[in-house]
Each structure stands twice: as structure tokens, then as C-alpha cells.
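Note that one protein chain of the assembly has been removed; the remaining protein chains are unaltered in position.
This part shows chain A:
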Amino acid sequence: MDCVEQKDTEAKAPSVVDRYYTRWYRADMKGKACEDHCILQHSNRLCVVTLAETHPILQNGRTIKSINYQISTGCSRLNNKVSGKSKRGGQFLTDFAPLCRITCSDETEYTIYSCIRGRLLEVNENILETPNLLMEKPSTEGYIAVILPKFEESKSITENLLTREEFESVVSKRSDVQSQTS
């Protein structure tokens, strides 16, 4: 009994993401239903691009067949290299820059986008080896990429993203519509 109580209180304790990051969302990316992205912005302005829990890839029963950071014949996000404190040489991304393509075992392909302007610092190579990280821990170990916005844009880049509350209301409306149509 004690143990159960403990578990409940601990479940509510703020996690690393809660403590240091602000969650921002992009719903229905590029007009594609439910392809929601979640951007975790650290208090130091750095952004981590992740899949929102509502993204189709993360829905029940799906498995990932492959993840590809080669977004065109000439450009692979795996070739991104940054050097020094100023992160010279990193690819500069705009809101709609594709980061990778994920193919599920049912052959559907999804493109994951940057969602914010900034310099690409790294992509998560761990998910290439272990795609399950993406399924199991989409907002931490299953992150897609790390992007550093320009200092002067660190506040403005999230202006056209949704806050957590706004996103939750979008999601709840979405399920209302679904329940109405079904």
C-alpha cells in the first residue's frame, strides 16, 4: 500500500524534460493529419526535435522498418559536422527542412521536419541501430535531432508553434471529430 502511494507521488515528480525544457508543438505537419512534432526547448535556447506522442508512427501496433537521414541524393543529415564553440559548419535549417524519413513495416513513409530555424548540431544515430528507442521513449532517448537557434531568434522561433495547452485542445477536438464521424 505504501509502495503504491509512493509510486503515485513519484510519477508526478517533474522529470528532466519537465525541469529544464519547454514543450512546443506543430500539429498536422504540412497538412498531413496527426503528423504532430514536439520541440523541447531547453532554457539555454537549444531545441530537441521529437515525435509528439500522437504521431501516427507511435500508434498501436506499428513497427519501424527503417529510418533514413539521407533526405536527398545530395544531402544526408548524417554528414552534418559542427566544430568549436560557435558550431561552425552545421547545416542551417528552416521550419520545413526535412530531417529524416521513417518507413513503417506497412510501407507507409513519414517525413520528420525541423519545425524551427537554426543550426543542426546533431542527429540521433542511436535510433538507426535501435529503432525501438523511438517507439518506447520518443521524448528522450528516441529524439530525432538537436538544433541551435540563432541567439536573436531564440524566442521568436517558437512563435508559430503551439503551446502544450493549445496542442492538447487541438488533440481533444480531433478525437471529438473522430468520435462524431465514427
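Throughout what follows, contacts are C-beta pairs under 8 Å (C-beta built on N, C-alpha and C of every residue); 3 or more make two chains touch, one makes a residue touch a chain; residues count from 1.
Definition applied: contacts and distances are computed from a predicted model.
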item	value
Name per UniProt, for the chain absent here [options: "Exocyst complex component 2", "tRNA pseudouridine synthase Pus10", "Probable 26S proteasome complex subunit SEM1" or "NADH dehydrogenase [ubiquinone] iron-sulfur protein 4, mitochondrial"]	"tRNA pseudouridine synthase Pus10"
From A:39, A:52, A:67 or A:133, residue that would touch the chain that is not displayed	A:133
Candidates A:28, A:95 or A:122 - the one touching the absent chain	A:122
Touching the absent chain when the full complex is considered, from A:51, A:148 or A:171	A:148
Which residue of A:87, A:101, A:117 or A:174 touches the chain not shown here	A:87
Residue ranges of chain A at the interface with the undisplayed chain	3, 6-7, 10, 13, 15-16, 20, 42, 44-46, 48, 82-85, 87, 121-122, 124, 126, 133, 140-141, 143, 146, 148
